[in-house]
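After this line comes chain A, so read on.
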Amino acid sequence: MRAVRLNPCPSVVEDLHSIYPALELRGIEKRFGAVHANRGVSMSVAAGSIHGLIGENGAGKSTLMNIVYGFHQPDAGEILVNGKRVTLPAPHAAIAAGIGMVHQHFMLVENFSVLENVVLGAEGGRRLAGGLAAARAALEKLGRDYGLEVPLDAVVSELPVGLQQRVEILKALYRGAEILILDEPTAVLTPQETTQFFQMLARLREQGKAVILVTHKLREIMSITDRVTVMRQGAVVGEIATKETTMRELAEKMVGRAVLLKVEKGPAQPGEVLLEAKNLVVRNTNNVTRVKDVSFSLRAGEIVGIAGVAGNGQSELLEALAGMTAPSEGEIRFRGRYLVREQLDPKARRRLGLAHVPEDRLRVGVVARFSAQLNAILGYHDRAAYNRGPLLDRAAIVAGCEAKMQEFDVRPPNPALRLGAFSGGNQQKLVLAREIDADPAVLLVGQPTRGVDIGAIEFIHRRLVALRDAGKAVLLVSVELDEILGLADRILVMNGGEIVGEVAGAAATEEKLGLMMAGVRGEGSA
Partner candidate 1 sequence: MISLRRLAALISIACVALSASAKDFSPAIVYDFGGKFDRSFNQSASEGAEKFKKDTGIAFREFEITNAAQREQAMVQLARRGATVIVAVGFTQASAVERVAKQFPAVKFTLIDAVVDLPNVQSVNFREQESSFLCGMAAALVSKTGKVGFVGGMDIPLIRKFALGYTEGVHYVNPQDEVFENMTGTTPAAWGDPTKGAELAKSQFGRGADVVFHAAGATGIGVMQAAKDAGLLSIGCDSNQNYLHPGSVLTSAVKRVDVAVYKAFQAAKDGTWKPGQLVLGLAEEGVDYSLDQYNRALITPEIEARLKQAKADIISGKIKVTEYKVQ
Partner candidate 2 sequence: MSAPRKLPRWAELGLLPLVNLTAALLLSGLVVRLLGESPWAALKLLADGAFGSQEAVGYTLYYATSYIFTGLAVAVAYHAGLFNIGAEGQAYVGGLCTGLVCLGLGTWPFWAVLPLAVAAGAAGGAAWAFIPGWLQARRGSHIVITTIMFNFLAAALMTYLLVNVLIRPGQQSPESREFGPGGVMPPLHELLAKVGLTFASTPLNLSFVLALLAAGFVAVFIWRTRWGYALRVAGENAAAAGYAGISPARVTIGAMLLSGALAGGLGLNELMGAQHRILIDFPGGAGFVGIAVALMGRNRPLGVIGAAILFGALAQGGSQLSFDMPKVNRDMVVVIQGLVILFCGALENVFRGPLARLLGQREGGA
C-alpha cells in the first residue's frame, strides 16, 4: 500500500513563490552546554513538495525543527521564508511567517470541541461568538479543499487518534501555514490510516504547501517524499532526491556504517508452555474494560508478537501479566503457579523468572534522576547479591552495573552517571541488560526499540533472538509492524482489547496484519 505513489511532481511549479524555496536554512548552529546539537545545518524546502528529514535520536532533528518553529534561537545561521530573512523569537512569530507544526504529542485541549481547539489562541476579536462563526465557515472550506473533514462540534477526547491529528493539521492551516512541519506523524496510525494520511499530504503538496516530514521510518520516506535530508550528530550528511536513493543507503548515512535492517534468525523450536493467560479481563481505574477475555499461551523457545495500534489493550495486557495491575477476571499460569490467585507482585514474579521490559521506559522502567547503577538493581534491589546485612552492597552494585554495561554495550560505561543523561537507546539497553541478566524463563517486552537508534535496534533485536534460541520465551508487544514481522514466530493481533486473530510469523504480511489491526477478524481467532 505504500507503493501508492501520488504525483511526485505537481504542476504548480510556475507559481510565483517557486523562484525561492519556501523555507531555507543556512548554517544553523545551536549548542546546549557541551552538546553541539546543530552544526551548520543548511537545507532548502521547495513549495509544493514533501521533504523528509531523517536521523537517529539525538541527531538534531528536533532541535532544528524547534528552531524553525521559534522554540529555540539559533546561535548562528539564517532562516529564510520565501527568500526573505526572518527572525523567529517565539512560535507566534513562526506562525505569522506561515510556519505550522504538528507535534508528535498532540497539543489539544481534550475537553474542548474541535472548533474551539482550532480557534484557541486565534480567536480574532474580543467576542468569541462572531469569531466562532467565521472560523466554522473557514474550517469547512479548508476541510473540503484538503480532504480534512472533521466533525467540528465533536469533543476532541472522543475522536480517534487519526482525526485528532487532522485537527492539529487544520489548526496549522487555519493559522495560514504554508510550511507544515510534521513530527513523527504516523507513530499513532494504523497502516490503513497511514495510507489515508499520505493521500492527504499529497493534496497539500498539490495545493503548493511545503511539507517537512520528520520520521525515522525509512519506508515512509521512500514512499511519499520528494527529497530527503539526512542528519547525523547535528550535521547534515546528505540531501538527496528520494528517487535517487535506497533504504539501505539512507540507513547507512544515518548510522554512519553498514546496518542490517532485518535480523537473521532460524526457525523456532517451541518447547513446553511456560506462560498461559486464561480469559483475562483488565479494567482501568475508570472501570473501562481495556482487555476483553484474552487467552493465549507462550512456549519456551519462541517469540510471540502482539501487534496492534497503540491503545488497543496491549499495554494493559502487558502490565497485568507483569503484575503491575490486577486483572478483574481470569488467571495467569506461569511454571505451575497461579499468579492472579496467589496475588504475586512484580517482585515475586521476577523471582519466579518472569522479567519485564516496560513499554514506557522513562515513566515506568527507570528512575531518571537516579544513577545508572541504582537503576540497574530496580526490582532486584532486595536480592542477596546486592545486599550485605542491612546495607546495600555498593561494590557489588557497581560491579554488576559495569558488567551489564559491558555486555550490552551501554555507552558511556559509567555506572555513576545519572540515567537521564544516557541516550534513549542506551537507557533501553540498560533496562534490557537488567532484565535479561536475571536469567528469566519468560521476558515480557513492550516497545523495545521505541526512541532507540537504528544501531541499537539491531543489537536489541539480536539479543531477543538469542534469548529465544537459548530456550527462553519472549512476549513482544510493539506497534512497529516491521519489528513484529521481523522477530515474531507467532503474531497475535489486538483490537479493542481483544485478540482478533493469530498469524504464523512466516505467513504474515503487513496488509494482513493491518486489516486485523483495524478490527477485521482474521484466521484462527484465539
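The set was built so that all candidates are chains of the complex that A comes from, given by their letters.
Keep in mind that, in the parts below, a contact is a pair of C-beta atoms (placed from the backbone, for glycine too) under 8 Å apart; a residue touches a chain by one contact, two chains touch by 3 or more; residues count from 1.
Note that this is a predicted model, so its numbers are computed, not measured.
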Quickly now, which of 1 or 2 touches chain A in the complex? Give its number.
2
Give every residue of chain A touching candidate 2 within the complex, in rising order.
31-33, 35, 37, 58, 60, 62-63, 71-72, 322-324, 345-350, 356, 358, 360, 363-370, 374, 377-379, 381-382, 386-387, 390-392, 394
